[in-house]
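These notes are about the structure you will find just below.
Partial complex: the chains shown occupy the same locations as in the complete assembly.
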Amino acid sequence: MANILQYLIPQDKKFFPLLEKASGNLLTISKNLVEMVHSNSPEKRKELIREIERLEHVGDALTHEIFSELSANFITPFDREDIHSLVTSLDDIVDYIHGSAKRIELYKVTEMTTAIIKISELILQGSEELHNAVCGLRNIKKNGRIKEACVKINSIENHADDIFDMTIAQLFEEEKDAVKIIKYKEILSALETATDKCEDAANAIESIVIKYS
Amino acid sequence: MANILQYLIPQDKKFFPLLEKASGNLLTISKNLVEMVHSNSPEKRKELIREIERLEHVGDALTHEIFSELSANFITPFDREDIHSLVTSLDDIVDYIHGSAKRIELYKVTEMTTAIIKISELILQGSEELHNAVCGLRNIKKNGRIKEACVKINSIENHADDIFDMTIAQLFEEEKDAVKIIKYKEILSALETATDKCEDAANAIESIVIKYS
């Protein structure tokens, strides 16, 4: 089946541009996140959070469009479930980035800790790898770069996980204000979950590569 | 494929009544939830929580029955995955309603805040829309009402999300008792997740509408 379908891949006019737009949008959001957590100006930060919010809506519309295409088209370039799973994961990453940015604002957290900055940077690295991998799907036979990206994303997730665990342990040990613990735990947990979702996206891409390359 | 299957739809004797029972059960549970959070009598509240518990078991049995039918039948009126996803989401909504009611009781929370009441009412609105949409599936060609319901459910979820965020931010600002913050956060989070699951159910319905109407 993979053999028959591969002749159809070059003709596909809809899915590749849409998928690339979705991963490109994620990349832009991640850049905004990293800029935001590095910024010292509350106004600049607020502005970047508004932009993340706007791009989250753009991402929602893209997700919706891909799902409609997926339901309406009998033939898709890859397995329907793999595309579905990839798009859901990209959408989830965006949601968790947006969620953590929103919490930073709502909880009036002004100190961007080392952990917040580091995990945000890992999300950006993961988004770059994902965008490259998604763009690589058009030419899946030369998939060396795609597999490499997936391996990197797995190690990014492990790294974020370790930072999260260490930071929470340290918070419990050093911070006496329970409310502050809850606030930072919520923000870091949303950021860390974003890297989990990067791994889900990488798994979906890997499944496509195994089937179609 | 959609064309062949649509002739089979009128003959389906099992799935529609079961799906309608499941969404009808959700609607009854939501009504009990709203009555409960509006009640000032601890006895009445306890009684309604028992009823929500009982109906959650009824919902579990229905979910189980639909999944068995789904596994045993080769031909289903709609795509197997869409029905699976719809039923899972309906079951999840019920679970989160039950979970929040149970927490209200177990945590001995007696003050039903404005946020608890408002999100409960949004869940009821979402359940009404979902029940109407599910009943509309029998006559999917006249799907104007179904699409409208899905749009409404999306806006209900956004509304609940905003109330949740604002309330948690306010709790962090005004409440000094960390234990109280945790309790209300847990209850509100379960209620808010119920509206997320309404959106998942709406997405499954939308996917069916795109394919079969």
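Residue numbering begins at 1 within each chain, and the chains themselves are lettered A and B in the order written.
Convention: a contact is a pair of C-beta atoms (placed from the backbone, for glycine too) under 8 Å apart; a residue touches a chain by one contact, two chains touch by 3 or more.
Please read these numbers as outputs of a predicted model, since none were measured by experiment.
Taken over the full complex in this file rather than the chains on view, the one protein sequence occurs as 3 copies, with 2 of them shown.
Throughout what follows, only the chains that are shown with their structure count from here on.
After Cα superposition, the angle needed to carry chain A onto chain B is 120 degrees, rounded to a multiple of 5.
Within the complex, the chain A residues that touch chain B are 67-68, 71-72, 74, 81, 102, 106-108, 178-179, 182-183. Note for the complex: chain B touches chain A at residues 1, 81, 165-166, 168-169, 172-173, 178, 181-182, 185, 203, 206-207, 210-211.
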